[in-house]
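Quick one: the structure is below, and I'll ask about it shortly.
With one protein chain removed, the remaining protein chains of the complex are shown where they sit.
Naming follows writing order (A and B), and every chain is counted from residue 1.
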Amino acid sequence: MSRVGELLAYAHQMELEAQERYGMLADQMQVHNNPELEKLFRDLARIEGLHAADIAKEMKDRKIPDLTALDFEWPDAESPEAVDFGDVHYQMVPWQALQLALRAEQKAQAFFEHFVATTGDAEARRFAEEFAGEEEEHVALVLKELRKYPAPSDTPADDLDPPVGQD
Amino acid sequence: MTSRGHTFAGDERDSISLAIVGSGGAGALTVGALLLDVAARAGWYGLMTRSVGPQIRGGEAAALLRLAAVPVECMAASFDLIIAIDWRNAGRFAAEMPLSRDGLAVGDPRGGEVPEAIMASGAERIDIPMKDMAKNIPDGRPNMIALGIAAGLLGLPQAALFEVMEKRLADKGKGAVAASRTAIEAGFSEAGTIKRTFRLAAPDRDGAGRWLITGNEATGLGAVRGGIRFAAAYPITPATEILEWLAPVLSGLGGALVQAEDELGSVNMAIGASFGGKPALTATSGPGLALMIESLGLATAAEVPILIIDVMRGGPSTGIPTKSEQSDLNIAVYGCHGDAPHIVVAPLSVGDCLFTTQWAVHLAEATQTPAIVLSDQFLGQARAVIDRPADVAFLATRRVAERSSENAYCRYAVTADGVSPMALPGMAGGQYTADGLTHNSAGLPSSQAHDHHDQLAKRRRKIEGFAYGHHWANIEGDGDVALLTWGSLTGAAREAQRQLAAQGIATRLVALRLLSPLQTEALAEALTGAERVLVIEQSEGAQFHRHLRAQCDLPGEVRRLSRAGPRLIGPEEICAAVRQWRS
Partner (left out) sequence: MASPEPPRFKPADYKSATKPVWCPGCGDFHVLMSVTRALAELNVAPEQVAVISGIGCSSRIPAYTSCYGFHGVHGRSLALGAGLKVARPDLTVLVMSGDGDGFSIGGNHFLHACRRNIDMTYIVMDNRVYGMTKGQPSPTTEPDWDSALSPGGTGLRPFHPLVIALASGANFVARAFSGLPNETAAIMVEAVRHPGFSFVEILSPCVTFRPDEHDWKGLVHAAPVAATDDPARAARRIMTDDGFNLGVLYRGDRRPYEAPASSAIVDVEALDREFEL
């Protein structure tokens, strides 16, 4: 099996998982009435979807290992580009969400850079360098976006309503 | 039907009531069962109940039998014959076997003190030293002597008695059988020396083809015939025999009975099995039903059919576990929080336990609603000789969803008759989440008014619009006095009706089998023209009367004859109440 195939599989999976993750976070924000965050996460999901489609094009005529989600071995708990479910909050502001997206892109970049540094396969390295570069661009884009938003004040947002008991 | 004569030796009666009493493992109940068996084979009808002390074994026990040429559905007001293997602690039962002045008490003189009530009855007493006699027979037992005495006095065929005894004691070995035979013969001899007989009119045929069965067994059989193949239960008196009977039968049919850790587990296991498509039941008594109420509501809200059999006993709380009462009606009908209408039925006799339970399975499955069967200790644990029950064509008929390529499946679609097809796990495209939360037609949780109202209306419509047919009640006879009752008191009311007719008083009997949804229109029609309505029930709080009055007006003048257990309301009391009223 070509290392390229494996690399492409990993890259594709990363984008898919990022797309799925942002989509779920958008849904959460929709259900919790935070339209600004919903829009932000939907946009991010859409963008990750485009990345995934690009990689899928590269995969078309190649031999790609048939891996399920459980087969991937990531350096951390999850795929590098998936924002941790535990890091969001229903009152978060776009600045905070973009910080999470920034971290995700940085981790993705680091993932490919590590691959570049450790692979012996020339073709795979070429792809990995390309992906690392793309992630670097994404980082820059997120930083640019971040500049549009004010950092939140030190005092956290306050929900004046008490929690509501349900079932 | 001739009226009862009080005659002595040589004359025949239309009904004989006798009791066998004994303690400490004497085997009084076995004697009663054997007598009933032989009488049944000879062609008589009969009913046997029992009364026991609080001990698990070795306690005082009384087998109470009534034999007649026609089906027996209640005990008589007085007893003709008591045979006491011993009298120890028998005072406990004295009120349940009031010996008539013309009666006879045969007891072992060394068997303890004769109860005060027996002495005070004025009846003849004869001493027979059963224990000593048994000692003279190797491996002889006093209860077999008592059996011989009773059978002799009743004129039951000795050969038939040997046959049933041998079958019963088969596993005790040849020695026990031979000893029992000798003892029975000795008992017959003793009976021959007593210048009295207790003979019934000879039956016109033998008992072949009839059944000897308890209410609990009939209930189990009705359930299985109705299609039940899964049961989960927690043992409780007096329902446990249903479980004992069902366990091997269900596993032999490819089904299962699971003993759960408690009633909450039982009812939920039944709900789970039914959700999977298998008609399921649990059986309990009042305290268990109380525990199950929350989950009864779940099954109602999620529209999962189950059968809950409640063999009622004395309440409230732990109550009198070994006695009968009709005081679970309230909780069965009204016990759920929220508005959760469901089906409640009650068998009218031991034989009717089969029909009513089978019908209840059909109702539950057809309407996708829980159905409660209110049996009681009297029916459940009574052993009766009955005519062979008619074969009934109900079968569990659940409306099951079929795979469709059309719109997404809606489990709780609002249909005209209120019943929506139920998808069973395994069918692709039918996936839904059953929920106790109020939901919309797709089964998704909803707090919207229209969804809540639509679903409540759907669930009410499906059971109120169902065609129950004439099974909702038995309406027998006609007259301007109506005897209005339900469940197990039907037998006493029927006999009262016969006694009153013999005295020239015509009555109409209306015995409800379907308690909820109450068929108010049919009831009004059944009572049309009644000038007096006597509501008869075994409940201190008059739960049945209040249930009726909550939903309809009763015509004419209404009186109630309602009392708690343990002493069951009998025909004579009903007659007295009617006669008093008319004067």
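We take it that a residue touches a chain if its C-beta (ideal position, glycine included) is under 8 Å from a C-beta of that chain, and two chains touch if they have at least 3 such contacts.
Only a predicted model underlies this, so the values are computations on that prediction, with no experimental measurement involved.
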Request  = Check each of A:3, A:39, A:89 or A:114 against the chain that is not shown and name the one that touches it.
outcome  = A:89
Request  = Using the touch definition up top, pick the residue from B:212, B:372 or B:419 that touches the left-out chain.
outcome  = B:212
Query = Just one of B:243, B:273, B:309 or B:410 touches the chain that is missing; which is it?
reply = B:273
Task = Kindly state which of the options B:52, B:256, B:392 or B:577 is in contact with the chain not pictured.
result = B:256
Task = For subunit B, enumerate the residues touching the unshown chain of the complex.
result = 40-41, 207-213, 217, 221, 224-225, 229-230, 232, 247-249, 251-253, 255-258, 260-262, 264-278, 280, 294-295, 298, 302, 385, 388, 423, 425-437, 443-445
Interface with the unshown chain - residue positions in subunit A = 24-25, 27-32, 68-70, 72, 74, 77-78, 84-90, 92, 162-167
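Everything below uses one rule, namely that only the chains that are shown with their structure count from here on.
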Ask   = Whole-Å distance, subunit A centre to subunit B centre, using C-alpha means?
value = 69
